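Note that one protein chain is taken out, while the other chains of the complex remain in position.
Lettered A and B in written order, each chain numbered from 1.
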Amino acid sequence: MSELNINSKVQEMLERSEQNAKNSEKTFVRPEDEVREVVAPDGSIIKINPLYDYFSGERPKEEKPKNAIVEKFLNWARSESIWVLGFGTGCGSIEIPPLVTPRYDMFRFGVQMRPTPRQSNAFIISGYLSVKTLKRVIRSYEQMPSPKYVIALGSCTINGGMYYDSYSTINRLDKYIPVDVYIAGCMPRPEALLAGFGKLKELIKEGKAEKANEYARNFDEYKANQKKIIKDWNMPDYNW
Amino acid sequence: MKELVEKLNTKYALQDIIYQRDNMVFATISKELVIEAITYMRDYEGFAHFVMMSCADWIEDNKFQLTYILNNPQQRCDVALRVMIERENPTMTSAHHLWKQVWTYQREIREAFGIQFPGSPRVEENFVLEGWTDKPHMLRDFDTHEYAEKTYFPRGGRTTNDPATYMREKLYPNQPVTAKKNKNVE
Partner (left out) sequence: MNIYVKIAYTFLGLMIVLNWGMLMRVTFRKIGARMAGRHGVPFRQPWIDLIKNIAVRTTLTHGVMFYLGPVFRFSGAVGLFLFMPILFGKEAWMNFSFEGDLVLILYFQLFGMLGMALGAGEGGQPHSAIGISRGLAQHAAVELPMTMGIIALAIQYQTLSISEIVAAQQGGFLHWSFFTNPVASAAIMLSALGAFGYSPFNLVKAPNEIPIGPPTEYHGTYLGVLMTSGNILGVMETILFMNLVFGGATNWFELIIKSFLIYFYAVFVGMVFPRFRIEQSVAWFFKIPLLLGFIAILMYSF
């Protein structure tokens, strides 16, 4: 072991942590996201704000269903083809893998897993949700194309469950993102999850699963709740 | 082991020496001497492995206890050195130059208990929480329930039932009680 010699990398880190300590107003902006001035190739100086320049600043819009008969047919297709985002947040994520096994086999009901939020339209919040995970959940949820559905699995998403007094997990999911179907229990078994999918299908067929529009309608309210607990908000307001 | 403790005792004036096992000893040492002691143990006594560093909040004594546990891989013995530091404006000399993993322990302790380690690299960065602005969450006077009620949106009407009694009342009201009663439940 090399004794006591602090290499240049450590020195650099030391300087950075000292600097952080100096401007200790909690701004939580990563160095690469800071507002800065850049010299363009032609010599002019441009001011850039990465969080707003690199992303679309547009707000989500309500996308109303158009023709009733066509929409009924499309809703039937949507209900028979539910693509679930593979994102496990809490202990409930261990209840999802059994669904692809021979015993439960969710493919029978047209439910499939997708690896990317862009291609999925159902989001299972599986169990407790810490504030740190909530930030990622919001990012993923907003990246999903509308119409999108949220299934809240387990008591933790309803009233906090056994983590109701924890300083780092949220209590009510529906204050942060709109929820279509709740599945109560701690933990619900895969059968309950299949029943939840059945309920979601009914809702979609009746045209009641328009929560993405609700999110767009009450956007300011949801954002205020999210920003209340996510103090290091270093992402754009809506992640297109 | 005994000789080592004797040697350390004469050099660094240990207190409260407790032999947990034949090859494990706990001792309290003063705040000024601990870094010197672990440096000496690492360099001369073969305690090359830093096992862990932990913190406890003795709110009644108004103290924090830091514990440094070191291991000697050749002789297979552990020495744990306890340090009591003041709870007001807690600051501790950093040991980051001895082992690199100490950085992470110190970063964790700074986030969870608010103890400052001046000079420790990356100690200001987030450890598990992101954007935490309240007081350190592992302090015993930090009320997590109150914090959760204030910050998140508690849903009213929480009740709890003992599963065994509840099921018996709801599902089998006429069944005689055969199972042993859980003595933890009134």
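Quick note on the criterion: a residue touches a chain if its C-beta (ideal position, glycine included) is under 8 Å from a C-beta of that chain, and two chains touch if they have at least 3 such contacts.
All values derive from a computational prediction rather than experimental measurement.
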Inquiry  = Can you list the shown chains that the omitted chain is in contact with?
reply    = A
Query = Which of these touches the unseen chain: A:Thr89, A:Asn121 or A:Ser155?
reply = A:Asn121
Key: Chain not shown, touching residues in chain A   = 63, 74, 77-78, 80-81, 101-102, 105, 107-108, 110, 112-116, 118-119, 121, 145-147, 240
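Following the convention adopted for this analysis, only the chains that are shown with their structure count from here on.
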Key: Where chain A and chain B are represented by their mean Cα positions, the distance between them in whole Å   = 33
Message = For the complex, give me every residue of chain A touching chain B.
response = 1, 3-4, 6, 10, 13-14, 16-17, 20-21, 26, 28, 131-132, 135, 158-160, 164-172, 175, 225, 228-233
In the complex, chain B residues that touch chain A = 43, 48, 97, 119-125, 128-134, 137, 142, 144-145, 147-149, 151-155, 158
